[in-house]
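One structure follows; several queries about it will come next.
Just one protein chain is left out here, and the rest sit where they should.
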Amino acid sequence: MSAAAGARRRAFAPDWTGRVVVAAIALYTLYAFSALDFSAQRFATGLGEGARLIGRMLPPNFARWPLLVEGLIESLQIAILASALGILASLPLGLLAARNLMPGWVAVPTRFFIAFCRSFHPVIVAILFVKAIGFGALAGVAALIVASMGFIAKLFAEAIEEISPKPLEAVRASGAPFAAVVIFAVMPQVMSRFVGFALYQLDSNLRNSTMVGLVGAGGIGGTLDAAFKRFDYDFVSAILIAIIAMIFIGEILSGWVRRAFQ
Amino acid sequence: MSQTDTAPAAATAAAGADRSLTIRHLDKEYVRGKAVLRDINLTIDGRGLTAIIGPSGTGKSTLIRCINRLVEPSGGEIVFMGQDLAKLRGAALRAARRRIGMVFQEYNLVERLSVMENLLCGRLGYVPVWRAWLRRFPQADIDAAFALLDAVGLGDFATRRADALSGGQRQRVGIARALMQQPDLLLADEPTSSLDPKTSVEIMELMARLTGARDIPVVVNIHNVELARRFATRVIGMTGGRVVFDGPPAALEPRHLTEIYGGEDWL
Partner (left out) sequence: MTPAQHAAPLAAVDREWRRFSPRERFARWLVYLVAVAAIVWSVRTIDVIPEFLADAPTQIVDLFQRMWPVDVAHYRRGIHDVLIETLHIATLGTILALGLAVPVGLLAARNITRSRVANQFAQLILVSSRSVNSLVWALVFVAVFGPGALAGALAIAFRSIGFVGKLLAEALEETQRGPIEALEAAGAPWGSIMLKGYWPQVQPAFIGIALFRWDINVRESAVLGLVGAGGIGVALDDAMNFFQWDRVAMVLLTILVVVVIAEILVTWIRRRII
């Protein structure tokens, strides 16, 4: 084999799929920018506006801190209640959706219901509850219960489906009623993972509880919305800092709890 | 085969520089006060295959990795081709590294790249980033890669992904990648420890043949004394971070091995 013959050999297999995908994404990006009416001029105006906005946001104004604290506390309450009730509701839902415990005619519709709960953004659910049951924290709690069910019940059902069938058969073989099967064979195997899901959902609910107020469902979001509408941008930045701080602390705390339960 | 083997050899020989490696007072401690290497002094000639033998955990690997600075030495000098490698930084270190090929125990191929791309990784020290990104390597590099693939017996594997290869095939690619650098020194860190005995012999044979044809000096860590005896021109025995034997393989006697490995049970 001479070097000259080597030169004609194919060094790389051409990756047509990759090239087509990359080209398509590039073309799409250009098209989408123009479809969304994004021009260099608009970008330049936007930059100027952005600079002015940041200028008005700084320094953050914490003068109205009682309002801020009140909103944060309400968000926290919404998150706690929605998590507690959502977790409570997810336990039976998860059991009903587990295909190794339930016949298909129970498990499949339950799964559809859970998937339905997950399909809508919590804010959309919140807005519906606001329209149905009026403004306030109650609508927020209800919306986040729906979101929690969609998430935890699904993971819980999956965890139950992964459990070892042996203890299940052993308890069933002893002629135990269904409740005993659940308590002695299912729960011990999935409880530790359930705590993890619940913590994750608490984090997630805390994030969303700061948002549902934007549509009138209580919490700091309402304060934020009002501040935006009145162009109080220095208060807006104060609220945002407070939200980020609260969520950050929440993450640290849930990290501690997770370690305590490991 | 003979053409592909001699062509790069002629090119590197033209560089003509002295390829000897001198290590002076090399110390290394990972944790303060716990020396892994103490005051190593060695001169390795610019030719032949030097095997470093010794029990595991004795600093063989650290010594080899100090030479191309994958491990930072704590003190001492490593002089190669007129430069103290221990003092180099940034671009100068990269330029020195590309003259030193390395073969690893775990092959260290980029699993998801093709064999050809893994070989061309040996040229990354020479090729600008944008060319590497677009895979626009100079034709000379691609020709050299094909020649080396033929030389290691993987001529038909250029477009195969590295993770589809067996251990022995991967190490062949590893050797070819190191030689793509047109190195003035080849380091091999336990190149056969992850391979079965038969493949180990084949790999050592291949490494000795290809580096011999190019007149590249080789420093290889090896725990298999028989392989060291068979392929090395010089054996260095280490124990406890110190050199305790240094000589031709013929001079290696059981009493030396006892000193290096301690006890006689292993015989």
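Just so it is clear, A and B label the chains in written order, and each chain counts residues from 1 on its own.
Throughout what follows, a residue touches a chain if its C-beta (ideal position, glycine included) is under 8 Å from a C-beta of that chain, and two chains touch if they have at least 3 such contacts.
Note that the structure is predicted; figures quoted are calculated from it, not measured.
Participant: Please work out which displayed chains the absent chain touches and list them by label.
Facilitator: Counted over the whole complex, the chain not pictured touches A, B.
Participant: Which one, A:L81, A:M149 or A:V190, makes contact with the chain that was left out?
Facilitator: Counting the whole complex, the residue in contact with the absent chain is A:L81.
Participant: Which of A:G50, A:P92, A:P109 or A:P165 sits in contact with the chain that's absent?
Facilitator: A:G50
Participant: Residue by residue, what part of chain B touches the chain that was omitted?
Facilitator: Touch set of chain B with respect to the missing chain: 68, 70, 93-102, 104, 106-113, 117, 121-125, 127, 129, 132-133, 174, 177-178, 181, 187.
Participant: What is the set of chain A residues that contact the non-displayed chain in the whole complex?
Facilitator: These residues touch the chain not displayed: 25, 28-29, 32-33, 35-38, 42, 45-46, 49-50, 53, 73-74, 76-78, 80-81, 84, 115-116, 119-121, 123-124, 127-128, 131-134, 136-138, 141-142, 207-208, 210-211, 214-215, 218, 224-225, 228, 233, 240, 243-244, 247-248, 251, 257, 260-261.
FYI, only the chains that are shown with their structure count from here on.
Participant: Mind listing the chain A positions that touch chain B in their complex?
Facilitator: 1-3, 6-7, 9-13
Participant: Provide the residue numbers of chain B that touch chain A in the complex, in ascending order.
Facilitator: Per the stated touch rule, the residues are 1, 3-4, 7, 114, 116-117, 135, 137, 139, 142-143, 145-147, 150, 155, 158-159.
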